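Shown here: the complex without one of its protein chains, the others still in place.
Up next, chain A:
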Amino acid sequence: MNRRSFLKKSSQVGAAALAATAFPRILSARNRKLTLRIVGTHVTLQEKIRQQAEKDLGINIEFYPGGSAEVLLKASTDPDSFDLYEQWSNSIKILWQARTIQNIDINRLIYWNEISSLTKTGRITEQAKLGFGDAPYKLLYVQPDDKLGSTKSDKISFLPYVHNADSFGYNADIIEQGIPYTTESWGWLLDKRFHGKVAVINAPTIGLFDLALAVQARGEMTFQDIGNMTREEVDQLFEIVIAKKRQGHFRGVWSSVAQSVELMSSDDVVLQSMFSPGVSTLNGMGIPCVYAAPKEGYRAWHGVMCLSRSCTGKRLDAAYAFMNWWLSGWPGAFIARQGYYISNPLRSRPFMSEAEWDYWYEGKPATEFLKGTDGRVSVQPGNIRSGGSYIQRFENIAVWNTVMDTYEYTLPKWSEFVLA
């Protein structure tokens, strides 16, 4: 992920490349110098993706990357400012409620039938855990009453594409490596051995679940529904973690992948909530950051691509083309190199080497040096992706990132925790 070069060039309008024959409907858009505006986070709004999309689609594409809160506010209040919105499934409720996005016609999605059952049913296999919280399938289909639900329909609220199962990472130079799904536990976040060297992501819809899973793993409290806590449960949870914070257990919170990398590389932190790119970056730096496979299950997230309510006409055609492009193989292969999965992985397989596929999707040992999205080696031969294969990881989902009904109530609590 070349964020710096991306930031420098994100405002530039790329020259139109030859149109790909796979997207003939966009030719006219290119000829009219149509520009597609995409708002989202740095996770997917990467310069290489933008350049490749422009090259394949023959349209101008502008990326507007930003922080989660910033882009969500923009998307939920100003639908005229974007055509497509890329973020995580926990933003869907807000956007749908704000009525700033429109439904997506699955008939215009070329690869809809290739989308895995994880997004459509919530289970990647029959025996897989469903996971608490707002699993994507619960928010995917637009129901006749214009609400979101799991009952299949022709209209969906978002395009399923990138997703991953997150957990915490720890420095194996300092912490003895645990056994995936056996000894590795969310409870480690509150383990006194790591006093003062723990951090969590600064996002109530994400970090809150890391803390909840940790408290639950240690048996300090239980939740009726960890994906939708009551106010009393929120109070109890924060009472525990704020006390821990006041005791100096937490170094703090991180607000970006770069900050998480900095915290661990500077030895300020030895264990923290992490995203896959951060783990890859640290490994590339020679820091043995292990991405844990907690026995309680992962905290999963699902990327969503949404259509602005204001996107119509040729822009809408271009938006659909872009969505189809995302599922056409190359982007899925690209994003796999930073540890993310695509909803139709088989389409991406031809764009990956066998070694890459085996490592990233099958959970097999790397047979060669594997490069990340930044072109630098991020996986050494012999390395095994923690948590095993794609299937195994998504069979163990504890909770999905969720905007709970008590969202507003958690915000000042979160602030109290951060400042404690």
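Keep in mind that, in the parts below, a residue touches a chain if its C-beta (ideal position, glycine included) is under 8 Å from a C-beta of that chain, and two chains touch if they have at least 3 such contacts; residues count from 1.
To be clear about the criterion, contacts and distances are computed from a predicted model.
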Consult the UniProt record of the chain that does not appear here and report its protein name from "Methyl-accepting chemotaxis protein", "histidine kinase", "NADH-quinone oxidoreductase subunit K" or "succinate dehydrogenase".
"histidine kinase"
The listed residue (A:S185, A:Q392 or A:T406) that touches the chain absent from the view is A:T406
Absent-chain contact - pick from A:I175, A:V253, A:V279 or A:V379:
A:V253
Could you pull out which residues of chain A are in touch with the chain that's been left out?
67, 69-70, 72-73, 76-77, 94, 97-99, 145, 202-204, 252-253, 255, 405-409, 411-412, 414-415, 418-419
